[in-house]
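All protein chains but one are shown at their positions in the complex.
Right, chain A next:
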Amino acid sequence: MEHVTAIPPAWDYNPSSWGQRLPIAAVALLGLLIALYLGLYQLGILDTVWEPFFGDGSRKILHSSVSRVLPVPDALLGAFGYLLDVVTAMIGGRERWRTMPWIVIIFGIAVGPLGLVSILLVILQPVLFSSWCTLCLASAFISVIIISPAMDELLASLQYLRRVKENGQPVWKAFWGNHPVTATTR
């Protein structure tokens, strides 16, 4: 069975299977749509923004000083982050934890730090502007719930590179996936 070989040593499942990756990509896609919507509002392309709970909270937050710290509105940067999540979730086959560690690691970096930046923005909303923004919170929630589901694949890749190193084989080549390593020891 091809299935069995795709599972990392001493794992119960394959973290690179499509069943593991597609749900993450789908949720990140939802985050991308929310962030795009907020970004279009920040650019002035949309006149209003949906805010069911916090009055003019979203307007205040989305036009705040923090949102304009960088040349690009912060929601558009978030959208780019989600796009990176979706793309790096989709690239590579179902054994990519071992055949393409580089993409798995970029995926992990895209998901992890993006989630942490979202938390920072959630903290800044009430502390600096005394309001909340519903869709910003929704976006932050999305980026937090995909952290752990994405980290299992990252762990499998890092364990693999560790095994490569311990077997005295070139880690750099294994990182780029052009060096088939048959290391099975833990």
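The definition used in the following text is that contacts are C-beta pairs under 8 Å (C-beta built on N, C-alpha and C of every residue); 3 or more make two chains touch, one makes a residue touch a chain; residues count from 1.
Just so it is clear, contacts and distances are computed from a predicted model.
Considering only "Tripartite-type tricarboxylate transporter, receptor component TctC", "SPW repeat-containing integral membrane domain-containing protein", "Peptidoglycan glycosyltransferase MrdB" or "FUSC family protein", the record for the omitted chain gives "SPW repeat-containing integral membrane domain-containing protein", by its UniProt protein name. Touching the chain that is not shown, out of A:L84, A:V122 or A:A174: A:V122 (per the contact rule at the top).
Of the candidate positions A:L36, A:A138 or A:L158, contact with the unshown chain belongs to A:L158. Remark: the omitted chain is touched by one listed residue; of A:P9, A:P113 or A:P170 this is A:P9. Those residues of chain A that touch the chain absent from the view are 8-13, 115, 119, 122-123, 126-127, 140, 144-145, 147-149, 151-152, 155-156, 158-159, 162, 166, 185-186.
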